[in-house]
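Here the complex is missing one protein chain, while the rest keep their positions.
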Amino acid sequence: MLTYILRRILFMVPVTLAISLVAFIIIQLPPGDFITALTAQMAENNETLDPETLAALRDRYGFDQPMIVQYWKWITGIVFRGDFGQSFEWSRPVADLIWDRLGLTLIVSFATLVFVWVLAFPIGIYSAVRQYSWGDYIATFFGFIGLAVPNFLLALVLMYLSSRYLGASVGGLFSAEYVNADWSWGRVVDLLNHLWVPVIVLGTGGTAALIRIMRANLLDELKKPYVELARARGLSETRLLLKYPVRVALNPFISTLGWILPTLVSGAVVTAIVLSLPTSGPLLLNALFAQDMYLAGGFILLLSILTLIGTLVSDLLLAWLDPRIRYE
Amino acid sequence: MAPLIEVADLRTHFFTDEGVVKAVDGVAFTIPAGKTVCVVGESGSGKSITGRSILNMVPYPGRVLDGAIRWQPDGAPPVDLLALDPKGREIRAIRGKDIALISQEPMAALSPVHTIGNQMIETIRLHLGLTKADARARAAEMLAKVGIPRPKDRLDSYAFELSGGMRQRVCIALAVACGPKLLIADEPTTALDVTTQANILDLFRELRDALGVSILFITHDLGVVAEIADEVVVMYLGQVVEQGRVDDIFHRPLHPYTRALLGSVPRLTRHRPERLPTISGMVPSPFERPSGCLFHPRCDRFEQGLCDRSAPELDRYANDRVARCFKAGAGS
Partner (left out) sequence: MSELPVLERELPADRPADPKSTAVAGQWRLIWLRFKRHRLALWSGAIVLLIYFVAVFSDFIAPTTAGYYNADYTYAPPQRIRLWGEDADGQRHLLFVYGYEASVDPIALTRTYEINEDEVIGIGFFVRGEPYRFWGLFPTDIHLFGPTEAGQPFYLFGADRLGRDVFSRTVHGTRVSMSIGLIGVAISLALGILLGGVSGLAGGWLDEVIQRVIEFLKSIPTIPLWMGLAAAIPLNIHPLIVYFWITVILSLIGWTDIARIVRGRFLALKTEDFVTAARLDGCGQQRIIWRHMVPSFMSHLIASTTLAIPAMILAETALSFLGIGLRPPVVSWGVLLKEAQSILAVANAPWLFLPGLAVIVAVLALNFLGDGLRDASDPYGN
């Protein structure tokens, strides 16, 4: 078990490195560097930067030096100083902008994950045990709808319906009075009051997919001899169902965490833009539009690493649950 | 002596999308206490479903339509297992305690994610109500009884850590853990290699003698039958075609099907290199059952106008034997 964890964590090192390279390449993709953009912007506002500051900035990011040096300066800045570079759009360090947003992204994603599991798990079991029942058909139908409707469309329709019939806007994560407030009990309650819309929007697709996975897994397991033997040993239906096939079908279910997390984070970005949530999505989009590349690159890097950690957790969870992996 | 269990006129059909499959269609036999009865037949003859019907756990879309399973241990008044609710408390108290099942694939019969001890202790506590420690001790004792070395350590192993033969021993230990009166062994040696098969058969014989348990042994392997059976039930297309004591069946088969089966067994005593006799034709499709005697299209004693017109009944013969043939015993 210990070697498995160790191997799994070691594997993360090259992957993280590769992700940082990809993020850096994205930063470099638009023509020109950010100093050119900065001076252009300042010129527009009839301001100028004194040459000394410019030179200092050039030196800090290594703009006169080869790509590899620039990358080195960027990545060591992040690792050793927590310095993700400067956002010229906001004229603030990227690090200041990112963490708050990332925290809220994490909250939304985690809440959605819980929502997806809590919903998909019992419905998937029900669908498999009562195969071809009305409930199964309804679940399957909603499953397909959830699969086919793009997240942002669902968000739009929800917003439309609520503004039309409830007369209220459902965007955002906080009411006006809490947007810039410090964390307090009231703010938490306010957040929970707003959280359900993005969670439903984001969770529908994942729930649909997981119901199908759980149903298919469980249908496979229900036919296995160990289920029959458990019945032949005199166990009651509920007990044997929960202890054996559901437990075994749980493993592929857990391992879906590995891919559901990237999809959730992806979906969260688009949905957040539609619902104007103060998470990473809108800021990332703005940064990309404004070619504020250190901000964009920082987001892409951190979102990817977050997913990677999530995948690691799911792998470890799986190893803990499934002796076949643990003993490999 | 009264039989331990009596299967009477059992009919279990499967209602599939393509049509009704008469998996078991009028099966009747008895299992005397302390004896081993072998059910022999080709795949599709309904022998496994007969075993499941006794436990009243026929898989979907199968249904027991008719018949009775009279369970009368120790001369108690008979209980019809089929009359019990298949999910109810009474039948569950019998399953695993009085009647235990051993299945064909020892790998798939054990949970891949639970330890062996977990599954044994669960069963023991369920039926015998022991404390956890006592149940664990009993589980270890049972593993030792079926010849598993270091039984206490093995309780914490997973199924995939054991060899095929060891797994089947564990399955047997699990089956006998609560002191059953009847073991239903569904092809317990089929998935094993020949040496292991012989060891497991020895184990069955030991257990029968030591525990006095009756065994319903389902197999398609006549070699195994000769090794272990006291009595033999031969099935064809969901019907019993012949039942009798093992010596009688092997030396004086009454039904042409039994005779053909025995004829197709390779023997070392045959010296000349010759083609192994086979039974002509194939098992008919379950949806196109022959008229009259089910075996007549493949029978070497087929008589036009008789065998394809009317269905023979199970007739009684000397030595407590039964056979379902108009020409049973003729000209052998």
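Note that the chains are named A and B in the order they appear, and that numbering of residues resets to 1 at the start of each chain.
Criterion: a residue touches a chain if its C-beta (ideal position, glycine included) is under 8 Å from a C-beta of that chain, and two chains touch if they have at least 3 such contacts.
No experiment lies behind these values; they were computed from the predicted model shown.
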Options B:Leu65, B:Ala83, B:Ala210 or B:Leu276, residue touching the unrepresented chain: B:Leu276
Options B:Glu6, B:Asp66, B:Glu161 or B:Asp221, residue touching the unrepresented chain: B:Asp221
Residue among B:Thr36, B:Thr50, B:Gln197 or B:Thr258 touching the omitted chain: B:Gln197
Contact partner of the left-out chain, one of A:Ile78, A:Val197, A:Leu241 or A:Val265: A:Val265
Hidden partner chain, residues of subunit A it touches: 14-15, 18-19, 22-23, 26, 29-31, 144-145, 147-153, 156-157, 159-160, 163-164, 169, 171, 258-259, 261-263, 265-267, 269-270, 273-274, 284-285, 288-289, 291, 296-297, 299-300, 303-304, 307-308, 311
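Definition applied: only the chains that are shown with their structure count from here on.
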Intercentroid distance (Cα basis), subunit B paired with subunit A, Å: 55
Touch list for subunit A against partner subunit B, complex: 224-226, 228-237, 243-244, 247-248, 251, 321-324, 327
Residues of subunit B that touch subunit A when the two form their complex: 55, 57, 59, 87, 92-97, 100-101, 103-105, 108-114, 119, 122-123, 126-127, 158, 160-161, 171, 174
